[in-house]
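Showing just some of the chains, left in place.
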Amino acid sequence: MSLPLGSDAALAADRSVFYDALDRESLGPLWESLKGLVPSEPRPKAVPHAWRYAEVRPRLMEAGSLISAEEAERRVLVLQNPGLPGASQITDTIYAGLQLILPGEIAPAHRHSQSALRFVIEGQGAFTAVDGERTTMHPGDLIITPAGTWHDHGHDGEGPVVWMDGLDVPLVRFLGAGFREEYNESAQVVTRPEGDADARYGAGLLPIDSDTRVTSPIFNYPYARTRAALESIARSGAPDPHHGFALKYVNPTNGDWAIPTIGASMRLLPAGFSTQPYKSTAGAVAVIVEGRVAATIGDTRIELGERDILAMPGWTSQVFEALEDTVLFIFSDQPVHEKLGLWRESKG
Amino acid sequence: MSLPLGSDAALAADRSVFYDALDRESLGPLWESLKGLVPSEPRPKAVPHAWRYAEVRPRLMEAGSLISAEEAERRVLVLQNPGLPGASQITDTIYAGLQLILPGEIAPAHRHSQSALRFVIEGQGAFTAVDGERTTMHPGDLIITPAGTWHDHGHDGEGPVVWMDGLDVPLVRFLGAGFREEYNESAQVVTRPEGDADARYGAGLLPIDSDTRVTSPIFNYPYARTRAALESIARSGAPDPHHGFALKYVNPTNGDWAIPTIGASMRLLPAGFSTQPYKSTAGAVAVIVEGRVAATIGDTRIELGERDILAMPGWTSQVFEALEDTVLFIFSDQPVHEKLGLWRESKG
Amino acid sequence: MSLPLGSDAALAADRSVFYDALDRESLGPLWESLKGLVPSEPRPKAVPHAWRYAEVRPRLMEAGSLISAEEAERRVLVLQNPGLPGASQITDTIYAGLQLILPGEIAPAHRHSQSALRFVIEGQGAFTAVDGERTTMHPGDLIITPAGTWHDHGHDGEGPVVWMDGLDVPLVRFLGAGFREEYNESAQVVTRPEGDADARYGAGLLPIDSDTRVTSPIFNYPYARTRAALESIARSGAPDPHHGFALKYVNPTNGDWAIPTIGASMRLLPAGFSTQPYKSTAGAVAVIVEGRVAATIGDTRIELGERDILAMPGWTSQVFEALEDTVLFIFSDQPVHEKLGLWRESKG
């Protein structure tokens, strides 16, 4: 087609007038923003970042003296990615924080559309209750509180207990799909003995009439069992070049990830083993459970020890060198990408 | 637990100092933001808004004289929701725009992770090509250009052709999962005759060895067929009280929505019929294809005629009164909510 | 281990006495039958066999004068495979027959667990009713009467109408899963206009709230549409070397075969085209819809023309040479094998 005659300057002026008019009519010229809206590859806003547990722990204890669990509802220090200031996010799609509970405290019962995982970092004697069953929390355990289930936390033991929370808060907010309700008492009524869900769903068996469920009915994946499984598989075969010896937590009713929106896994990297460069569209969070590792995320190299936490933005190269025998807990939004047909990975 | 002694003011001061320290260490106090992060129910930012085609059309023609389709890559006026200024979004999760193509023009071939639907508003003689097959576009046709497929548009006929684009751009951006590539020529090579995909997938049949696909292999759902189906079902039975006579566009390889992230449907509301109040977590966009309707979205009542477009934020009550026999095209992000276990609806 | 001393004859005698004792105690020595129970490859009992329509048709007309449709409930000549005498089976797992209905007759309404397909061979003016909707039957149409649905047949036109019935009778009998009920009147009440199911499910659309169904809700796949689709795909690309141009009939709610236990397909073989040798574990039945073909099934070569029917046992090589442009309707128990993880095919 032929554009109207005139100088470039005149054309630019015409366009500017036109754009103003468009704006008043709730319209916009796509051609000015197309490349930004549909970029050639992902550009996460989150940046690689590590939190040293030695530095965070004193802040947690300070929080413990400033506010009670009940007043806070959840006494958590949010892990705020420096690339997303003010956003309460550790990656572009994931919320994470460190929660402290002290002996005798209760984090009151509520339920919400957001799915949560709890990865126990330190301490003994706390419990999480989910829909009528309490489970005791030990370091390394993965506890999930499925979307829509009543859950509360408490602590009958001694000393502080700390766990990491991981939630799909940004996703649920983005979709405008979040509902929350408070329970009518602080702690929910316990109706099933501890171990009931594990007996029903966690022994390679399922209740005879059970059907598939969106979220795993197992809500505690104990570290003792996970650690033993990793050790066992490390006795035969070589580690995966990109993941090491790696197992994912699954929903036994359908084989999907334990939480439909958050994918969690545990990995064992033998001392001296180094992973090959890897990236995927999923943003992820790693916790060093045992050992010592040098992580190179994009251009950033960081040495990490036990209980340190690492934010790994999506589509950013990851390399882990195990300086000792290392166990890593990693979770990400991979299941969301997979379910929507948007998952992509690149193996270097 | 016991809080340190002191006045409320002293406590507030302590906390303020503490919060500043946290912020420097990429930490944040959850208890100050919990209710906002996990709200009691969805609060979309988008607002109900209508675009009158009579008002938008002159702007489109003006755009036609200011920039060519090839220069623009896609000559589109974005429908910008007034509640989301500068965001290039019509709802909290959906991008929509009106695209103009003039005789002889080409909108060059590219492909991307974003899924798109094209709903034809006006004109004859344009075509869309998808992975080697061209399909002619008629008003009311739904044409999809699946994620990852090469697609371009052209126009061999006379007069302007306008369609509405609907894409999951905000979702793909949120997830950081978008990739885009340009084709090495303006228009892709045509390798299959028009109608080939419809013959293979659109006649209640599938290729004998075909398996399920993430996105529908049918890429044109012609209005003539959809309209006839609606008329046929309106001859027996009563309209659904919340949806009228309503059919959804599906992927014949698995019965899912035609696009895994965008749900599209067509509805016939007989003159005088009024829907019961309805809302769901999905944000939606409606196009009036035929007739005249009074829509009440939340507290906003709007009368709309042919080719007008309406933004309907999520979790906001919808009521439609058909002032004449009315056909509505509606699309939303419902499939995303469903696949992630986050779908909720409320029927009044 | 050591066997008791003694001659072979003594051992054989010992075993014989032992076997008799076992038999009285409802026990048997596996080692005498293992190879037969778990053979090295399938050995179907059915044999390749053709029925010439020119020969069968007079028998059908004779049946028409000996018994009424109502007295017979279904006036059908069963196609009995010579390898399975007395078994009312055309292959090892499939029942097939030719059904005749005369003007003014009714084949009374009933329902059963067995799934049936009807492939129309000859005549005009008959109808099948399924759950309240009648559909007119034309030669080449595939009509299905899903498991558990009320169905009856009638004839409002002139001249005989003949179709082939294909049912999973042997499978349902083997599993002991069959139930049958008679309707309380000869013909069921019609509650929906003709074309209703096709409008709801057959236009690339589904009712907005519909979910997956075990069996296709489409119950007439008209030949006009199937034939046009085959012609269309034959205009681009080459025929599959083993199947020709081949489309399968599917359930639009899940993309599975139209019937969960019977897989039906239609194929176009251009004149002069010859398929490569093919076999699968499924037993199959072919009807020549148009044209003329030489079929080699195992060692048997047979020339077949329009309306002739061919039994093809499982795991027996098939080759088709099209002597003219040929259209073949083929159905088999392939879906059963697939769903149970037992499907195997071999391409020569």
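Should a chain be cited, it is by its letter among A, B and C, assigned in written order, with residues numbered from 1 in that chain.
Everything below uses one rule, namely that contacts are C-beta pairs under 8 Å (C-beta built on N, C-alpha and C of every residue); 3 or more make two chains touch, one makes a residue touch a chain.
Just so it is clear, the structure is predicted and the values come from calculations on it, not from any experiment.
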Copy count of the single sequence across the entire complex, 3 present: 4
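Definition applied: only the chains that are shown with their structure count from here on.
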Going by the touch rule set out above, what shape does the chain contact graph take here: line, ring, star, complete or other? line
Call it same or different for subunit B and subunit C: same when shared residue numbers make up over half of all numbers used at their interface. same
Centre to centre, using CA atoms, which chain is the farthest one from subunit A? C
Here the gap between subunit A and subunit C, centre to centre from mean Cα coordinates and rounded to Å, is 52
Centroid distance [mean C-alpha coordinates] between subunit B and subunit A, Å: 29
Approximate Å spacing (C-alpha centroids) for the pair subunit B, subunit C: 43
Mind pulling the residue numbers of subunit A that touch at least two other chains? none
Help me check something: in the complex, which residues belonging to subunit C touch subunit B? 191-193, 195-196, 198-200, 202-210, 212, 218, 221, 225-226, 228-230, 232-233, 235-237, 240, 243, 246-255, 258, 265-267
What does subunit A use to touch subunit B in their complex? 1, 3-4, 11, 14-15, 18, 21-23, 25-31, 33-34, 37-44, 49, 51, 55-56, 59, 62-68, 71-82, 88, 92-93, 95, 97, 102, 104-105, 112-114, 147, 169-181, 214-215, 260-261, 281, 283, 313-315, 333, 336-337, 339-344
